[in-house]
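Next up is a structure, given as structure tokens.
This part shows chain A:
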Amino acid sequence: MSSNNSNAIATKEQGLMSVMDDEQSQFLTFILGDEVYGVDILQVQEIRGWQSVTPIPNSPKHIRGVLNLRGGIVPILDLRRRFNMEEIEFTAHTVVIVVNILGRTIGMVVDGVSDVVDFDSGTLKPAPDFGASIDAGFISGLAPIGETMVIVLNVDEILKTSDLISIDKLTEEVMGEK
Partner candidate 1 sequence: MSKTILTVDDSASIRQMVGFTLKQSGFTVVEAEDGAKGLVAAQKQPVDLVITDLNMPNMNGLELISKLRELPAFKFTPILMLTTESDDSKKMAGKEAGATGWIVKPFNPEQLLKVISRVLPS
Partner candidate 2 sequence: MVIDISQFNETYLEEATEHLGALETGLLELEKTGEGDLNAIFRAAHSIKGGAGTFGFMKIANFTHNLEGVLDKAREGELPITPPLSAILLQAVDVLREMIDAARSGEEVDDDCGVEVSKELNSYLVGEASDNGKQEVSTADSSDGIRCVNISFKPSPHLLQTGSDPLNIFRELSSLGNINVTIDKSGLPSLKEFNPESLYYSWQIALETEVGLDDIKDVFLFVEDDADIEYQEVNSGERKQVEEILELTPLANRRDDEDRRQGDRRQASTQKETAPKETAFIRVETGKVDQLINLVGELVTTGAMVSQHSQELEKDGNDSLHKVVAEMSHHTRNMQEAIMAIRMMPVSFVFNRFPRMVRDTATKLGKNVELITEGENTELDKTVIERIVDPLTHLVRNSVDHGIEMPDEREESGKPAIATVALSASYQGGNVIIKITDDGKGLNRETILAKAIDKGMANADDNYSDEDVWQFIFEPGFSTAVEVTDVSGRGVGMDVVRRNIQSLGGTIRIESIAGEGSTFTISLPLTLAILDGMAIDLSGVTYIIPILNIIESTRPTKDTVRTMRNNLEVMDFRGEYLPFVRLKDIFLLPSETPIEQGIAIIVEAENQQFALFIDDLLGERQVVIKSIEQNYKMVEGISGATILGDGSVSLILDLAAIMRKATREGLLNKGVSPDKIQGINQKEKVNHVQQ
């Protein structure tokens, strides 16, 4: 998957199949600043090119606004702003990774999509307390893929702490599941 193929859709089925065989899982890797990050492909619904969004009044700066995604209202999280990284102009490479998580659909703006890689989750290394440019709480671990070190994101944690969901509601839902 090339990084500017912004409308490519990674289906959940592909992800599911890869999980079946052993400990193998797949990550969608993407670029943010100088680093390569990864998210579990099972959480990814689709990848879209950046398009302008409707701003939400009085929302945190890292919430860019909301987007119409096939009739649904989807909030868009700017990962650069969330990780306090320097802001850049959006280009043709800028994409929105739409994830399905905690029963919600949310888009994340990143610099560009890199690839889908197979990965043996057994070799995931714990995140160091320092070294990465973002908060260690947002990192599930580090995965060496070839020569690059992919920072695997803990998307749940990022969404929970991004003021996207009212805490009451989240607690209610979590309690409800039990």
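Note that a residue touches a chain if its C-beta (ideal position, glycine included) is under 8 Å from a C-beta of that chain, and two chains touch if they have at least 3 such contacts; residues count from 1.
On the choice of candidates, all candidates are chains of the complex that A comes from, given by their letters.
The structure displayed is predicted, hence computed values, not measured ones.
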In-complex contact of chain A, chosen from 1 or 2: 2
List of chain A residues in touch with candidate 2 within their complex: 52-59, 65-68, 71-75, 104-106, 163-166, 169
